[in-house]
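A protein chain is absent from this complex, but the other protein chains hold their places.
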Amino acid sequence: MSVTATQKRGLGSAIWDYLTTVDHKKIAHLYLAGGGLFFILGGIEALLIRIQLMKPENDFVSAGLYNEIITMHGTTMIFLAAMPLLLGLMNAAMPLQIGARDVAFPFLNSLGFWLFMLGGILLNCSWFMGGAPDAGWTAYAPLSTTSPGHGVDFYILGLQIAGAGTLMGGINFLVTIINMRAPGMTYMRMPLFTWTTFITSILILFAFPALTIGLFLLMFERLFGAAFFDVSLGGNAIIWQHLFWIFGHPEVYILILPCFGVFSDVFSTFSRKRLFGYTAMVFSTIVIAFLGFMVWAHHMFTVGLGPVANTIFSVATMAIAVPTGVKIFNWLATLWGGRITVNSAMLWSLAFIPSFTIGGMTGVMVATVAADYQYHDTYFVIAHFHYVIVGGTVFGIFAGLHYWWPKMFGRILNEALGKTAFWLFFIGFHLTFFIQHFLGLMGMPRRYWVFLEDQGLDTGNLISSIGAFFMAAGVIIFFINIIYTAAKGEKVSGDPYDGRTLEWSIASPPPHYNFKQLPLVRGLDPLWIEKMEGNGKMTPAEPLGDIHMPNNSFIPFMISFGLFIAGFGFIYHNDNMIGTIAMFGGMAIALLSMLTRSVKDDLGYHISKEELEKEAE
Amino acid sequence: MSHHDVLHPETLPAEPEKATLEGRNKYLGFWFFLGGETVLFASLFGTYISLRNSTADGPSAHDMFGLDLVFIMTILLLTSSLTSVYAMYHMKNNAFKKMMLWLGITGLLGLGFLSLEIYEFTHYITEYGFTFRSSAFGSAFYTLVGFHGGHVTFGILWLASLMIRNAKRGLNLYNAPKFNTFSLYWHFIDVVWVFVFTVVYLMGKVG
């Protein structure tokens, strides 16, 4: 392996390269492609839901299929679209922002991606193998324990495999940020996106295990006859709800915090100002993460936990609005008096502020216990979480994609198409979800297949459905933009925005070792400091020397593939022999691949100083 | 650092497990993994605690559990934690053979623990008809204690593969971090067991 290997080659070797790559930049491409694919799938499911609800008593899809569609829409969007797209952005930008040559565990990075991808594919295989899961993305027992067929089993195994991948990603980013910052890059000089990646990783590390156990219990119950949730044997269905939300609430912060980081970087770059209240931004992120673990039961107010527990969780929940508010004001203050450029990345970010604030306000409303008895399980809650997840997370992902696209691919996305996509999506988003607040207040329950005529719900639902098509149009234009840019997009330099942070100090796309010489960081917004006080370039912190790089490996794919096969095995082992064979065979493939990894020395390789010098010419 | 320096170092530094960036990363990453495992086991403990009395008229903790066996198991596992400390002590002194010896003893103690656990489970099943499917309590008990036992099993397999792979190699900067992470893992298993014997057995006996 050497530098030449990454140059011109055929399609076959390109595929092999991506199957075996451990380079965080290519893994970012993989995450974005995989997440993008599932985003389209989830989007199609959303359109089907909105078509069904376009008019009263519609029979576009059957009741059973409707349940499968809403379940898969939620599950896909959260686990297979939003999270991987965020992990993609983190992989693309974070190592560059701290001046690192790669992540701490390149091998695990690749393994994490393949686990996610094959877990997602496993879950979606359910469509063709007797029906998708239909117990909602929350899979509450006893609905999930009694759901017939194998749908919910696919949910369990698919998420278990994908979740393991996410956990690895979290650990990887944590160690990368702690151990691999460039000289001078102290914690309090890290860009906000790096900070939020760090805090998000902590949330992943401590939240996902609860889901892991929840899924295990559900799997034991459905496939091995355990009785955790079976009331007739002394079980208790509420345990699932606790485990799910102990994971689930931190999960919503896993989805939003990285986007807070994106917006912070975008606002500061395009206002040409240092982020206002940097320290407050960092600490409010930490406080949000800390509080995020103590509020899960606000999803269970109507379960009957009693006034004491409900009050505690209600107060804790409302407290989160405070650090969130701190952030909103800091972003406004960053914009205040700045020299503002409004491009697509900035449009998505600006639109985020009012949209997300609405979601935060309805959040405080649903956090009020007495009132939540009215809101719970109605379209009001649907409106709330779409305002935060779409208005926050999806807007953030689009902002991040526009912002870092030139860094990732060396070409900038077309602005005209970018702005068109934004406006269509933005208008569509508010059309779809604003009216749902009122549908909810009028009593329309969530997850129902049909609504009746003349109950005041007809017009609202029609408007909501029309909005969904606007959003779809926006997304389609965004994808056209990608294709257009790949073919004819404008090529840009390493620093197209007159940027402030380290990723803009190197070429676009970066060489596979990122930094020829590690940069010396002299403060927050290090590149900007050099532009103002130095010669505009980062000062190297080390002489030119050999660079150590990790080897590519096919083993991550093999481990994930083994678990993928074993997943089918677990699902079908009660039905037939093939299932049992797949269960043991798949585990054997996975374990033997792990053993191979463990006994084979893998020390990476070096790019020699001479090679680096030659490349510079 | 060249590959030769990693695999065949002239002298071993004071902390060979943290001498390379890869070693330091592994050390830190493994700690974080254990942090995640803490929440994993907490979820299992929480489930067990809430279902400990859900016996569905089957045998209860008080009926079945005996303290003698659990005490012996505890001592075995605690001691194995100490023997792995000895192994790391010899690693830091670069005494490879002694390290291997103590690691071997650690593994054997682990095997002893595991055999007793298997005996215990069979005992409950044959004597009391107490199974994974008997009651919510049964499911919770076997899942919690079994998860721990699974960790012990995995640890023994991991240790065996490490020892076989490196039997003829001696210590270097590439395998020292691996031995060290194993020992961290083993201590963690012991930590979990302390809570298992306290929450499941002792508190089960108290009522």
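Observations on the model:
Chains here go by letter, A and B, matching the order in which they are written, and residues are numbered from 1 within each.
Rule of thumb we're sticking to: contacts are C-beta pairs under 8 Å (C-beta built on N, C-alpha and C of every residue); 3 or more make two chains touch, one makes a residue touch a chain.
The rule is simple: contacts and distances are computed from a predicted model.
Taken from the listed names "Cytochrome c oxidase subunit IVB", "Fumarate reductase iron-sulfur subunit", "ATP-dependent DNA helicase" or "Transport permease protein", the protein name that UniProt assigns to the chain not shown is "Cytochrome c oxidase subunit IVB". When the full complex is taken into account, the listed residue touching the unshown chain is A:W296, out of A:Y66, A:W137, A:F216 or A:W296. One chain is missing from the display, and on subunit B it is touched by residues 7-12, 14, 28, 31-32, 34-36, 38-39, 41-43, 45-47, 49-50, 67, 71, 74-75, 78, 81-82, 85-86, 89, 92-97, 168-172, 184, 187-188, 190-191, 194-195, 197-199, 202-203, 205-207.
Of the residues in subunit A, those that touch the hidden partner chain are 174, 178, 202, 205-207, 210, 236, 238-239, 242-243, 246, 293-294, 296-297, 304-306, 309.
Just so we're on the same page, only the chains that are shown with their structure count from here on.
The part of subunit B that touches subunit A in the complex is made up of residues 1-3, 6-7, 21, 24-25, 28-29, 32-33, 35-37, 39-40, 42-44, 46-47, 50-51, 53-56, 132-140, 143, 158, 161-162, 165, 174.
Here subunit A touches subunit B in the complex through residues 104-105, 108, 167, 171-172, 174-175, 178-180, 205-210, 212-214, 216-217, 220-221, 224-228, 230, 232-236, 239, 242-243, 246, 548, 595, 598-599, 601, 603, 606, going by the rule given at the top.
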